[in-house]
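Here the complex is missing one protein chain, while the rest keep their positions.
Chain nomenclature is as follows: A and B, assigned in order of appearance, with residue numbering initiated at 1 for each chain independently.
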Amino acid sequence: MSSIDPRINRLDLPTNEDGKNVLDELEQWETYEVFHQKKRGDQHVHVGIVHSANPELALIMAKETFGRRRQTANLWVVKSSAVTASDYEDQDIFETTPEKTYREASDYYCMDRIRKYQQEHGIKDRKEDRRKKKDLDNKEPVKKETAE
Amino acid sequence: MYGNAQIDSKDKAKSLTDGEDPIKLAEFEARITRGEKIEPKDWMPAAYRKQLIRMIEQHAHSEIIGALPEGTWITRAPGFRRKLALMAKVQDEVGHAQLLYSAAETLGKTREDMINDLINGKSKYSNVFNYPAMTWADTAIIAWLIDAGAIINQVTNSKGSYGPYCRALERICSEESFHLKYGHDNVVFLATGTAQQREMVQDALNRWWIPIMHFHGPPDKVSQHTEVLMKWKVKMATNDDMRYRFLDEYVPKIWDLGLTIPDPNLKKNETTGVWEYTEPDWEEFKRVINGDGPCNKERLQVRRWAEEKGAWVRRALLKAESKYTIPLA
Partner (left out) sequence: MNYNETQIKAVKEFLYKIADDQLIIGHRNSEWTGLGPLVEEDIAFSSIAQDKIGQAQHIYEILHSLGEADADTIAFTRNAAAFKSCHLVELPIGEYDFSLMRNFLFNHAEQIRFDMLANSGLEPLAKLAKKYRGEVKYHTMHANTWVRQLGKANEESHARMQTALNDTFNLALGIFEESEFADILKDLNIFPGEKVLQYKWIEAITPLLEQSMLVLPESSAWQPVYGGRKGFHTEYLEPMLEEMGEVFRLDPKAEW
């Protein structure tokens, strides 16, 4: 058979088409999960898998598949079988109830209480001065403009 | 690079949901309706799994077989810039096969099984790759217009429901944008070049127009199956929808270059906004996809060569204690 591809013509192409499987089970080895760090200081992020016979080769494969077209500082490879994952069926265990506002910073607001206490006990409100100064600063340029 | 999801005509099942647990099915469908993704270990209807494996596997095969018609020209590409770009482009296609095989594996079919089915002809790949790339200009047309068709398809499918496939497609789409630009640049150089170059690119367009029109598959028959697969976000648009999108975006760009599209009936109906064209020969499409195309035999033989000649390498490194685990995501 002659191909229009000279490269293919140089190969000794097989002619048998017996329908038998060419590949055996596990012939493409095991899978490794690949974690990619874009630059130093970033998290390693899961990006996919490679097929490899061992970790050393898996790194070479990962470099090609996931480091080829993007900036890369570091790669991890982990055998897929070594990963223990939580079950999506149990995703509800991560759900939070709206009552758990005590874990949010925004839930803590006690200035009213402080001011009330200060007024009752004659303690000066530090922030009041600062607020007044700010108001003045903001007004000054406006005054200048009108003066001109 | 790939055509749209095809409904398996041999699938005689009355309904895709026969025998499924109605409660689980309802939860599954509700998740998809909410716009959430399905992940590998989630419960899913058998028909969903089957259709996705079939679709992703065919997509993966299309990438690896698709590397051949263009790969043909790597050793002949004119000049460093084109040679390097073509190498990178075809390399990306092989990389896409890697990503897609991995996505399909999460559904429970091993890469070995997929490749065996490809070589034995049990599993299909995009029909366009059964046509030869006769001249350098063919590679330009492929890189521009076939990739354009593929991008329309892939962007659409990346909004589908299966997480691993969507993730693979997003990555693939970001790489394909270079392919499209490279292909367009290549066609522009030929179309605006010497008389000989222009003739080359017009000839290539003539050769590739029918395969391009075939690319997104025959008009869908309205069936219950189609409806269910669209509800499950396996099939995201009809084949004709994809084709219209392609024509809408690219026909004007082809005409911009003064090239002639070999279909005198091709025009956009100004009142309806719909593209009108001569229906391509769908019998030819069927004939070629079933093995009787100009290059089917060679493509599979080359794939077989690669697998057979590489077998000693893979077997040498296989350890007795190796155990296959389905990848996580």
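A few comments on the model shown:
In this text, contacts are C-beta pairs under 8 Å (C-beta built on N, C-alpha and C of every residue); 3 or more make two chains touch, one makes a residue touch a chain.
Quick caveat: nothing in here was measured; it's all calculated off a predicted structure.
Contacts of the undrawn chain with the visible chains, over the full complex, involve A, B. Here one chain is not drawn; of B:25, B:88 or B:251, the residue touching it is B:88. Among the residues B:178, B:275, B:305 or B:324, only B:305 touches the chain that is left out of the figure.
Seen from chain B, the chain kept out of the figure touches residues 64, 67-68, 71, 73-80, 82-84, 87-88, 90-91, 94-95, 97-98, 101, 136, 189-190, 193-194, 196-197, 302, 305-306, 309-317.
Although one chain is not drawn, its touching partners on chain A can still be listed: residues 6-7, 10-11, 28, 50-54, 56-57, 60-61, 63-65, 68.
To be clear about the criterion, only the chains that are shown with their structure count from here on.
Rounded to whole angstrom units, the spacing between the C-alpha centres of chain A and chain B is 29. Taken together, the chain B residues at the contact with chain A in this complex read 39, 41-42, 68, 71-72, 74-76, 91-92, 95, 98-99, 102, 105, 110-112, 115-116, 119-120, 132-134, 167-168, 175, 297-298, 300-302, 304-305, 307-308, 311, 314-315, 317-319, 322-329. Of all residues in chain A, those touching chain B in their complex are 1, 3-8, 11-15, 17, 19, 21-31, 33, 46, 48-51, 53-54, 57, 64-65, 68-69, 79-81, 83, 85, 87-88.
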